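See structure below.
The other protein chains are all here in position, but one chain of the complex has been omitted.
Labels run A and B following the written order; every chain starts at residue 1.
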Amino acid sequence: MTVTPHAAVLARSRRRRQIQTIAYQLFWYAVLSCIALALALPLLWLVSTSFKTGAQTFLMPPKWIPQPIVFSNYPEAFRAVDFARYFWNTLYVTLASTAGTLLTASLAAFAFARLRFPLRGPLFGVVLSTIMLPGIVTLIPTFILFRALDWIDTFKPLVVPNWLGGGAFSIFLFRQFFMTLPLELDEAARVDGASNFLIYWRILLPLSTPVLATVAIFSIIYNWNDFFTPLIYLQSPEKWTMAIGLQSFKDLYSTSWNLMMAASTVMIAPLLALFFTAQQYFTSGIQMSGIAGR
Amino acid sequence: MNSQIAGSRHAVNRRAFLKLSAFSLGAASLAACTAVVPATGDGEATMAPVDISFLTQGGGDTSFLRYEPLIETFEAENPHIQIQPIWEPGGAIEIQIKLLTLIAAGDGPDTYWAHSYTNAGQAKRNIQMDLTPFLDSSSIGEDTFLRAAWLDFQIAGKQIGFPRETTSTVLIYNKELIAEAGVSDPADGWTWTDFEAAAMAMTSGEGTERSFGTADWNLNRNTWIKMWQKGGDVLNAERTAYAMNEAVSVAAVNTVKGWHEAGVHVSGVEKGGFSTGDLFTTGRIGMFPQFSVFSNVAPAEFEWDIAHLPKDDSDIETTRVASAGHSMWSGTEHPDEAWTWFQTFASISAFEHWVSTGLNIPSLKAVAGSDNYLSTAVLPPSAQVMLDAFDYGRPEPVAGDWISVHREVQPALDSIYGVEAADTQATLDNIADRVNEFIAFVPSV
Partner (left out) sequence: MRRSAAGGGPVTPRAGAMSWWMRLRTRRRSLLWAEQRDAYLFILPWILGFLIFLAGPMLASLFISFTRWEIVTPSRFVGFDQYVKIAQDDRLWLSLWNTAYYVFLGVPLHLFLALLAALAVNINLRGIRLYRTLFYVPSLTPAVANAILWLWIFHPQWGLANAALDLVGLPPLFWLQDPRLAKPAFIIMSWWTIGGQMVILLAGLKGIPATFYEAAEMDGASAWGRFWRITLPLLTPALFFNLIIAIIGAFQVFTQAFIMTEGGPNYSTLFYLLYLFRMAFENFRMGYASAMAWALFLIILIFTAIQFRVSDRWVFYEGDLRK
């Protein structure tokens, strides 16, 4: 091989393309960083406040970097509120609820998306309508119901409903996803004699990693942070969840913001880690190389 | 194209999903084992003790500490009564939600934590037990508690509970700024002319550097004090009709509006949602009417004190008193046992315990005036002032759905004092119908 003038031109143009790629990447890094900085403000504020003294909390103008930086809020927050216990309670409620939601919501959504049956449309309307009525007016009847079941001060009101349907949000999200999968998949399996359950379990679910991960994330975050439901149904402090624990830093006349923020930081850290690592599941995409007839 | 699916990949995904579910279930049951507390239900079945439930405000250890020792002592002395606390983190409204939910479910708490803010609406619907019959055969009475605090738990001739901690509104001031301004000391007994001169002298600077003479008079509770001094009120004397649009009250509101216009009073815009206490502790507000909670000004690194509110010669001496306390539920199945427990809330030992765990003003006379309380570190040098204020102070003229009256009056005042500078008379006339509706509302029976 001999070097020709032509090759030099090629090398130059390759370098130009490389520079273009770098410029392109730099541009996006800049844009993303600006947005990320703005969106991360609440977190920065939260963490920064968790290292402030009570007096610094509302210093005007506010300081992003506490002076002095105090670490005592963390041990103090854990002393004031039994967070270790609340953590286990929260973990239990969250995992038990999420498992139920993933299973029963995807089952229902499969029927709404892939099977023909009478009242399919109206029933799906009923599913959605359950989140259209403000919970404020069903609070008392629901409490009376759970009391009749003798479920007050147990985790059942928080967990069991999730094993029976998993909520309109999850069913709807699963349905939307299932409906993007070609019907030819089901039909091909049916020709092979697969039952509906088999189609659900062996064809659709395996293709549904992204939506399973998405629903799981939403369910975990919802149950992790839910304050109102545990507040109403759990009466003994030893059954409380972290979200109620956070509220304990609010007293009648004053709020220990620095302690509350320290506790909040501890509370959201696992969620952050989970979201960061679980991304590969909901962004894994559907690995379909081709679809019949297309 | 053939129907082709990357099967191996799916198998992995499904396995991952199954593993995840299995892990979830496993972890969940593990957590359940560690989380669920074994029921402690042994003990001799001699005479079944009566359960008395007690719904109260609380979340962290400090709030548990407020009541748990009292409960222990009480149960030791009264073995036939067991106290079942129901803890509820949050304020007056959260407690009210829980209270109403429990009552609607037929499970109302025999005794519960109560607040001035919610007392009127509950009293209108006979939720609290009238304690008068119990009081007749006990030594607890008007003289046991600070006068105005006691009145705060008296609605339409009924005693609806006992106050626990109480507050009176006094003038809090920055001693250093007063000295710099070269005006007389508020402790000498100010007239409003003195007050305005001081406010003027303490106002200076521009923009973010601006310091203000005073603040918080824009809050309805403080504007009302100004009105009361002049003989005006929110409602008429019978509490049957709105009266804030009468001339004396309008004049009082206009005085406060004048402070805003003169720039000596910090505006809502300049505060931007942050508390007056923060501006005070950073030296940007000279003085303001403050109810007796000092935790928010504790970080101040300068000398400060409290004084009686200013008063002109023709003024009525008055201030506002508001309290939190306890009530008994009128539907309790065990009124006698509930009352036995309830008397704890009027005992010296309980109040001394509360003082040791932190309390605003203890409403029990014997403890409020004690050295034990007055030597508490967070109190101002002239703490006696706020106690004396209970002799001339008064509660709000609560009637009907009082929270909603607040919710009507405050926005009206905001538009009068705020950027819009709305016309006082017209604005106060405007809300008359709605306020009257909330006062006159007759509960269904």
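Going forward, contacts are C-beta pairs under 8 Å (C-beta built on N, C-alpha and C of every residue); 3 or more make two chains touch, one makes a residue touch a chain.
This one's a predicted model, so the numbers in the text were calculated from it and none came from an experiment.
Which of B:Glu196, B:Glu337 or B:Asp401 touches the hidden chain is settled by the complete complex: it is B:Asp401.
Of the listed residues A:Ala80, A:Val93, A:Ile152 or A:Ala189, the one in contact with the hidden chain in the full complex is A:Ala189.
Checked against the hidden chain, the listed residues B:Gly121, B:Pro186, B:Pro362 or B:Pro395 yield one contact partner: B:Gly121. Residues of chain A in contact with the chain left out of this view: 25, 28-29, 31-33, 35-36, 39-43, 45-46, 60-62, 104-105, 107-108, 110-118, 120, 123, 125-134, 136-138, 140-142, 145, 160-161, 163-166, 169, 171-173, 176-183, 185-186, 188-189, 192-200, 202-203, 206, 210-211, 213-214, 217-218, 221, 225, 243, 246, 250, 257, 260-261, 264, 267-268, 271-272, 275-276, 279, 282-286, 288-291. Listed by residue number, the positions of chain B touching the unshown chain are 2-11, 93, 96-97, 100, 103-104, 121, 125-127, 207-208, 268-270, 272-274, 401, 403-404, 407, 410-411, 414-415, 418-420, 434, 438, 441, 443-445.
We take it that only the chains that are shown with their structure count from here on.
Averaging C-alpha coordinates per chain places the centre of chain A 37 Å away from that of chain B.
For chain B in complex with chain A, the residues that touch the partner chain are 1-6, 9-11, 13-14, 16-17, 20-21, 24-25, 27-28, 31-32, 34-35, 37, 57-64, 86-92, 94, 97-98, 100-101, 104-107, 115, 208, 274-275, 278-279, 281-282, 284, 293, 295-296, 299, 324, 360. On the side of chain A, the complex with chain B involves touching residues 54-55, 58-61, 79-82, 85, 88-89, 91-92, 95-96, 98-99, 102-103, 139-140, 143-144, 147, 155, 184-185, 188, 202, 205-207, 209, 212, 216, 231-232, 235-239, 244-245, 247-254, 281, 284, 287-294.
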